[in-house]
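Removed from the display is one protein chain of the complex; every other protein chain stays in position.
Order of writing sets the labels: A, B and C. Residues in every chain begin at 1.
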């Protein structure tokens, strides 16, 4: 009698030494209509993010945007994606539900997911959290200071104890997320608010990281510390497995009680 | 200058001494077509659940079923519900998305939610978890022994260290749920499997409890220990607040930096 | 064959309607030597804490201090204590290890424990956390604003979204505690720091709450919001059970495999 099942999980192991295939998704609307955003991100926020992520050894970075067919997230693209990075703001509702469910399915199978800034209200992040993920906000020049709460977390590797962004939009608590598995950063704002600005969760087999900074009219994604966070995070959420959903009817491994 | 905000949360406090308004929702199909189920639950599983919950002091229990208009879960009913108990199995897909979203909204505001047995695959539970919540299963007479893993948890109050159900369907790990806030019960099955059979989460302001036992052809909800779990759980998930979702644009509490 | 164990846990259930017996422990040194502390707490910090806790219905509050025999925490006192509240600062090392272990044992059995302010470095809190629980600090007038991160938590009941203490000592992150079960409050300080100022854990069968504010030269424990937190917390950490430690050699519940 075989004493172990076929190595189902083993078969799905994702090698940690393979190229890390990252897809950066951007709404890409502000940069086409708002001169302030265009001045900072002339090729789109996705280009700046891709540039930051390309510093990862063995990274293979592509981009996708809202106005491409299927928002650039076809099944083929998602099948070839290890880590999905998401920036969206004004057009969350335009993202097709079918694409959201397709991406959620890949996260549950094992794909990593990084939600940036106003992606707290993206359909995909809310779907994975099961909650509203709302917060206070104020679109005004403020200074944000991010404190590293868990310096041992790989996402904090190489960072100082705290770092500052001289100008950012404010996000404040309460942030109606599920209690995170780990809080990595907490932000201080001049205006008097605090915010859990870096937090992690697991859903299915996929790791998720939310990172707060990144308003489109500030040069946040050109900041060296922010770029380091992005590179660290993409490596930390990389998949360990790819396991399709299954709810199998299974035979017993031991004799069952005699029926009455 | 006022130094605190108006007591928004305070205004939404739900008195813990008020009547506890419980709505038991049941798919109510098996009991009408399967003689084995009908023999055990002649008035429906919801009637047995309601009977167990009526033992709670100050409980006011109503029931609702799939085939009622709006599945019996109109906005008025949900507005007057503190705790929603859910049993579903064969007809998850027939539950209207609008009702699922309405119920999710109430959980996020503060309503308690108890998902029973095959409700692990109900739309509402999956929506709140953000995951597939799949598992192994075997519809065969098995013996289930539930071990109390956290005897200090209020849901375990008054229970023995373990208790048994002589006949139950098997559910086995891996159970693809988000890591629970707390695991209260782990089950042992004769056939060789284990299962996290009682677990808690918070979503928004609402508490959630999943409890495994309850196949429709076994007298599980007549069992004294199971009935105690149900009564304990309904009290533990009762709301503390009712807070509508909001993402307010808020003025600063401290002077902002001078603009550049 | 009996199918359940004797109701060991049940036997240990602590009635939630019984009087709530609270012991407030205070180092009680600053108030005897520092005029600034004595002016604010003429009868000792313990007297102010006891006064705040006496507002709980059915509370029976006693106090104990470092310089009493056995620091006022004899086995008899601890046996008759449901919730232990701890304020200490300059004399942590003078607390006898035997008393610390005695109190830890009671927490593990089920007693609630509230550690206040500089009790983050008390022997008892560090012993229960298994960690250093260190932090940044600055003894200078600062303004602290506490944000309610989880408004549904019973410890936050009746509080505004945030409240302020016009003068407090600063504590800043990183706070080297184990990841809390729940973070209830996060503080903002004028000087630029943040802090997880209200957090919960469970150890054994006992609930633990750490609450940051309370420097001896500021009138923090006379503040209405702080007093509400204290009263809420004492009720939330109240025991559900009292279960002595045991590691029993137990007979099998099912037939074992035949020996080779």
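The criterion applied here is as follows: a contact is a pair of C-beta atoms (placed from the backbone, for glycine too) under 8 Å apart; a residue touches a chain by one contact, two chains touch by 3 or more.
Keep in mind that this is a model prediction, so the values were computed, not measured.
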| item | value |
| --- | --- |
| Touch with the omitted chain, as defined above, among A:62, A:105 or A:145 | A:145 |
| Listed residues C:82, C:142 or C:161, member touching the removed chain | C:142 |
| Option from B:81, B:118 or B:187 whose C-beta touches the chain left out | B:187 |
| Residue ranges of chain A at the interface with the undisplayed chain | 3-10, 12-13, 110, 145, 148, 150-154, 156-164, 166, 181-182, 190, 202, 204-207, 225, 239-241, 243, 253-254 |
| For chain C, the residues touching the chain missing from this view | 104, 108, 121, 127-132, 134-143, 166-167, 170, 172, 176, 178-179, 181, 190-193, 201-205, 245-257, 259-260 |
| Touch residues of chain B, complete complex, unshown partner | 145, 147-151, 161, 172-175, 179, 181-183, 186-189, 192-194, 196 |
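Note that only the chains that are shown with their structure count from here on.
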| item | value |
| --- | --- |
| Numbering shared by both copies at the chain C-chain A contact, with half separating same from different | same |
| Where chain A and chain B are represented by their mean Cα positions, the distance between them in whole Å | 29 |
| Distance between the centres, which are taken as Cα means, of chain C and chain A, whole angstrom | 36 |
| Touching two or more other chains - residues of chain A | 172, 179, 181, 192-193 |
